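One protein chain omitted, others in place.
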Amino acid sequence: MQKETEDGLRNEVAECCRIAEYLGLFDFSGHVSARIKGTDTFLINARDSVRSSIGSNDIVKVDLNGKSLEDTKTPPSEVYIHSEIYKSRADVYSVAHLHSHAIIELSIADKPYLPVNNRGSYFADGIPVYDHCHNIKTEERGVELAKVLDRHRAVIIRGHGSVVVGENVKAVLFGAYFSELNAKYQIGAYRMGTQPHALTEDEKMEYSRFWGQRIYEKVWNYYFDKATTKS
Amino acid sequence: MQKETEDGLRNEVAECCRIAEYLGLFDFSGHVSARIKGTDTFLINARDSVRSSIGSNDIVKVDLNGKSLEDTKTPPSEVYIHSEIYKSRADVYSVAHLHSHAIIELSIADKPYLPVNNRGSYFADGIPVYDHCHNIKTEERGVELAKVLDRHRAVIIRGHGSVVVGENVKAVLFGAYFSELNAKYQIGAYRMGTQPHALTEDEKMEYSRFWGQRIYEKVWNYYFDKATTKS
Amino acid sequence: MQKETEDGLRNEVAECCRIAEYLGLFDFSGHVSARIKGTDTFLINARDSVRSSIGSNDIVKVDLNGKSLEDTKTPPSEVYIHSEIYKSRADVYSVAHLHSHAIIELSIADKPYLPVNNRGSYFADGIPVYDHCHNIKTEERGVELAKVLDRHRAVIIRGHGSVVVGENVKAVLFGAYFSELNAKYQIGAYRMGTQPHALTEDEKMEYSRFWGQRIYEKVWNYYFDKATTKS
Partner (left out) sequence: MQKETEDGLRNEVAECCRIAEYLGLFDFSGHVSARIKGTDTFLINARDSVRSSIGSNDIVKVDLNGKSLEDTKTPPSEVYIHSEIYKSRADVYSVAHLHSHAIIELSIADKPYLPVNNRGSYFADGIPVYDHCHNIKTEERGVELAKVLDRHRAVIIRGHGSVVVGENVKAVLFGAYFSELNAKYQIGAYRMGTQPHALTEDEKMEYSRFWGQRIYEKVWNYYFDKATTKS
């Protein structure tokens, strides 16, 4: 039973990598992980997996110190992004590290994330910025990053990428894609020399009750179909 | 006879969804509807249809209160966009709700739609803005939106998307695509720090006599070919 | 012999349409023509040809009044662009009318064409603007447009598109693509809030001796390969 669940999760992580790659949120690097419920371990795509064709066999199980629990596979050097967030956030069951362009561009222009599009309202309380262009290749940096993330749903690493967290893998894909989309819309307004029209508190409140598993599934199904049949 | 027409219309709505998806006017959500002539019912793609592969079976018949007339299918939660426009506009036989990027970007930058390209002249009298980033998930909001639309061919929902209406499905696809294209050109000028060169009254007048069923068909045929054979 | 040449030319015009469509210089409309040497006739893609799949059968022969010489095919309504240029420019053997985005955007922002990229130097003496967003659907407008074109290699129709002329079909494809590319680069600089660094007279002079049939063929072969095998 446990084995069955774990295999399913392994597959789900691999699928999320493929969708993220299709959507341009990944390129040759980037990683998605999922915590195995009731354990101190999680699954993540291995360091040397070729991001354009990730399958279940590219997923490695690691412990909360970021150490591999499988003989032949190594986690990414930035595994501490994941392990330290799982340590500090009991509510988080999935984490993605992305190199999505609009989010990076926003941080290079020193513009804070601001919800302007209905989907961007998923991050109603904003997305904090870790103001270093570091690789998170040590436990210490993982701890720092988790502190900046705090109780938010995402954190931006200036000039480098973002980290999105959620209650499950599909929630994370949703957050990853819609933070990028909202960033594009913000940038659109800045490029026209204007401040973007931010969502009102009421608008953000309304949508915070709308997003949830039904929509996560809908978004997942649509992009999974495109990533696997259209590319 | 009536049955035959309805099946054809069901198919046309499904095809329009596929073209809209191909053109990026839709993504995982978005809907197209068509009123069944001589009745108080219309056809619309169902809430849970996967937008990348919509066929006739994904279309549901609903009444003007937005209630499904088919056992197994549910209309989108924003069905009131359609039902309230059909109630208030006897000249309208098709409605599309889109999440097209340039139109959304324009509204986030608080820039009004302005015809600058010959194709954009289709909306010679502009496109009003519904200045809320709402989901139109109640009859009341549908009524409000229809009031802002008034006698126009489209209305923009700020930060969220647009609604295009027309005398038939092909007219709506035409309007959907060319409102987006004109918005891109406007944005192009704003990004260069200039005001776009608006069409003169004479230019708008000339084209208002040019657009019509022959051109709607030509645009439809071209993008239908691309959507179905090139993707 | 004459028949053979004409069939070859018919094919070349069709291929040029396909490449232009692949490159985004065409969409559902747009036309390419070629004058049949030693005659007062030219070949052009017919009005109702679907632009995504043009073949030799979609090409129609017309006279210099823009009248069809084939029973079943009609030229585009803007055929006067072509006929009037052939009348006024004995050096021109091919004409294309395009809806390329950057050129249109430049004209909507009232920015003149300025060679900034080596390939853009093909239009060393600039590209004049016909300052009306008209359809060129009458002989009179064709005459006006040909006057604005004068001895240049291209003319821009504000808010609508461009017309590129040349000594043969391949020269026209070259000009069509590289005017668009240079316009993109100009726009790139304007978007950064700066004036683009224009080519010096020496730089323009150097390249004016470089462009010619060898390069036209190279560009044609590359994009023909892509248009026919990669799309």
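Labels A, B and C are assigned to the chains in the order they are written; within every chain, residues are numbered from 1.
Here is the rule we go by: a contact is a pair of C-beta atoms (placed from the backbone, for glycine too) under 8 Å apart; a residue touches a chain by one contact, two chains touch by 3 or more.
Since the structure is predicted, the reported quantities are computational estimates derived from the model, not experimental observations.
The missing chain, though absent from the view, touches A, C when the full complex is examined. Of A:83, A:107 or A:162, it is A:107 that touches the chain left out of the display.
Touch with the chain that is not drawn comes from one residue among A:85, A:98, A:146 or A:187, which is A:187.
For the chain missing from the display, the contacting residue among A:8, A:112, A:126 or A:159 is A:159, taking the whole complex into account.
Against the chain not displayed here, subunit A makes contact via residues 27-29, 48, 50-53, 101, 104-105, 107-111, 132-135, 158-160, 187, 190-191, 193, 231.
Not every partner is drawn; the one left out touches subunit C at residues 116-118, 121, 184-186, 188-189, 191-194, 196-197, 199-200, 203, 206-207, 210, 218-219, 221-223, 225-226, 229-230.
By definition in this document, only the chains that are shown with their structure count from here on.
In terms of their C-alpha centroids, the spacing between subunit A and subunit B amounts to 33 Å. Separation between the centroids of subunit A and subunit C, computed from CA atoms only, is 46 Å. Among the residues of subunit C, those in touch with two or more other chains are 191.
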